[in-house]
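Certain chains of the assembly are absent from this excerpt, and the rest are unmoved.
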Amino acid sequence: MPVLLSPEQAPTLADLLDTANTIGLPVQLPDQAVAGNLHIAGLGALSSAGSSEISFLSNPRLTSLLAQTQAGAVVLDAKAWETYQAQQSDQPGFVPVICQAPYALYAMLAQWFDAHRIRQLPQGIHDTASIDPSAKLDHDVSVGPYAIVEADATIGAGTRVGAHSIVGQGASLGRDCLLHARVTLYHGVHVGDRAILHSGVVLGADGFGFAPDPRHTDQVWVKIAQLGDVRIGNDVEIGANTTVDRGALESTVLGDGVKLDNQIMIAHNVTVGEHTAMAACVGVAGSTAIGARCTVGGAAMLSGHLTVGDDVHISGGTAITSDISSPGRYTGVYPFAEHRQWKKNTAVVAQLSALRRRLRQLEKQLAGSSPQD
Amino acid sequence: MPVLLSPEQAPTLADLLDTANTIGLPVQLPDQAVAGNLHIAGLGALSSAGSSEISFLSNPRLTSLLAQTQAGAVVLDAKAWETYQAQQSDQPGFVPVICQAPYALYAMLAQWFDAHRIRQLPQGIHDTASIDPSAKLDHDVSVGPYAIVEADATIGAGTRVGAHSIVGQGASLGRDCLLHARVTLYHGVHVGDRAILHSGVVLGADGFGFAPDPRHTDQVWVKIAQLGDVRIGNDVEIGANTTVDRGALESTVLGDGVKLDNQIMIAHNVTVGEHTAMAACVGVAGSTAIGARCTVGGAAMLSGHLTVGDDVHISGGTAITSDISSPGRYTGVYPFAEHRQWKKNTAVVAQLSALRRRLRQLEKQLAGSSPQD
């Protein structure tokens, strides 16, 4: 367990739940007295948490782990608690914390412990930060070592800009954003409130646009300067080394609550609807519009100029090459196999059209030679 | 429209065409007088451009948008203009700018507006730039804050090195290059004239080379130091977070006019021919040679040690696993479907070889029981 507070820092279970549960999830503590005495120094998995740690059960299939856990307290829902009690005659070794959304309460507890471990964060403006006099920084802004804030940039209250990060000319960041080290915002990129941007993120590089040069009969490219921008809503998180290109003439847009994992590529003029989440290594080609509340599995790719509706779930590794209008789950993954087996089956793929023709031929022939003849 | 010049800055349409059309595309202005009076402050899409903006029509299927556009001027070809005039009895609301290559003229206009918007570019050598005394910088070189130019590096006239960029020992950049913030050139990387390198680009990291260590019966790796370099021609653009590894003993080569989008991986000893363009997330494995004037769609991958000829077009998401000698378009994408449908069909893929055998069996049987018997 990497995070373990010292005994003096460890809150009681009651205090922890009071302060960590900022979204007000209903929580029941069957034994209030114990909760006021038990000090919780950390958060761990059921299989590894110790007696001064809190754990959680969100997957009903793991209920059997409750009997062995050494955790001091466990977040679980009423049904799991009843099941456990029905099966165990002894008193449990842990204090039950009953909540109908144990996974969400775990998320709240993890945020609390993350905020309370001692960590060096940029505090104030570092001596080596380079900030243009025309930039506007609201109160409580921190800018780390060697970070650069260019002319006419604006940064909202409480936002922290990590070491080596660059906020380009005229770019804007909302309130309470966290830019980790080494994030690049090109000029004129706009980011809303509470964004979390990880190391290596590049927002607003040029979209990939070239016109054939008519002076050459061969293919020679003329650059189409990218005059658009990037507009990112509130509560967006973007993972390490992910890139979002600026629009050609208009904006590339990520809606409120969008979550992007690492090494994702969002091309120019793409729009992503609210609360859509994408796993790592996804690529979205230019001008494609993705709806709200979608999920895109890792390494999926979407071709350009497509429209994907709301509540669409794309499996990892799938290539989406045409519009999707109905909600649902979509998949297109070639099945793997032991190499020799794969080779035998895959050789037939190149003959599928011929195979179908042969089958039709047989069907016709058989219709002609059927017993009814 | 993110770029809109102030009235004082906005040129007349005639002046704009004079100065922006640097490649000398033939342009006709049916109404010269108007062109001398109309001031153009920006460039926009047909659907969103206003009366002080110029727009363009390059896709004939969008000709119908001309009737509604609010743009002050529109670049279009003679045929589109004739079609429009034949259908509309009224005078158009826009000034026609007739050019047989409207997309290329749009590219020129976009470059002009990009150059004329006020943007902070590194001007001269920033105080915090770290430049080795042995480095040779030609006239009008700019080096941004915290950028590093190592020993024996050479930088051509007019080249701008962005903030936090690193030009490694003995590396060279030609004339009029633009390195955005946070580009890394390892030692001995050579880049020609007019390159545009985006944030997060890494040129010249070690190729992936290891020999099995014969002292172990198990697989243990010994590093093969990568002694080669990277050689990049003129007029090359490389997108954000793209990596080009140095050769093992020789060079990794990108020819003149090559355009690489974001998050592309070019492995050691690869050669890419002139004017070949690759969309984002492409991977090219070691020692593969790609010809001139190819295009590679997003997320395609090429295996190592292949030869792909000139004028080959590879579709997005395709895995190229053997040589391609003939020009043409090549594709290998597994079709996506609604998940349950995919599952049903994909289960058969693992039986394709058996299915073919059964079909042959039926064909034989039927040949034996045919009416002619």
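Worth a mention:
By written order: A and B. Residues from 1 in each chain.
Operating definition for what follows: a residue touches a chain if its C-beta (ideal position, glycine included) is under 8 Å from a C-beta of that chain, and two chains touch if they have at least 3 such contacts.
Keep in mind that what you see is a predicted model, and the values were worked out from it rather than measured.
Shown chains number 2; the total number of identical copies in the complete complex of this file is 3.
To be clear about the criterion, only the chains that are shown with their structure count from here on.
Distance between chain centres (mean CA atoms), chain A to chain B: 27 Å. Interface residues of chain B facing chain A in the complex, by the touch rule stated above, are 1-3, 23-25, 43-45, 48, 100-101, 103-104, 106-108, 110-111, 113-115, 117, 119-120, 128, 145-146, 163-164, 180-182, 196, 198-200, 237, 239-241, 257, 259, 261-263, 275, 277, 279-281, 293, 298-299, 311, 316-317, 333-339, 342-343, 346, 349-353, 355-356, 359, 362-363, 366, 369-371. By the touch rule above, chain A contacts chain B in their complex via residues 128, 130, 132, 146, 148, 150-151, 164, 166, 168-169, 182, 184, 186-188, 200, 202, 205-206, 208-215, 218-229, 241, 243, 245, 248-251, 263, 265, 267, 281, 283, 285, 301, 303, 314-315, 318-321, 328-335, 337, 341, 344-349, 351-352, 355, 358-359, 362, 365-366, 368-369.
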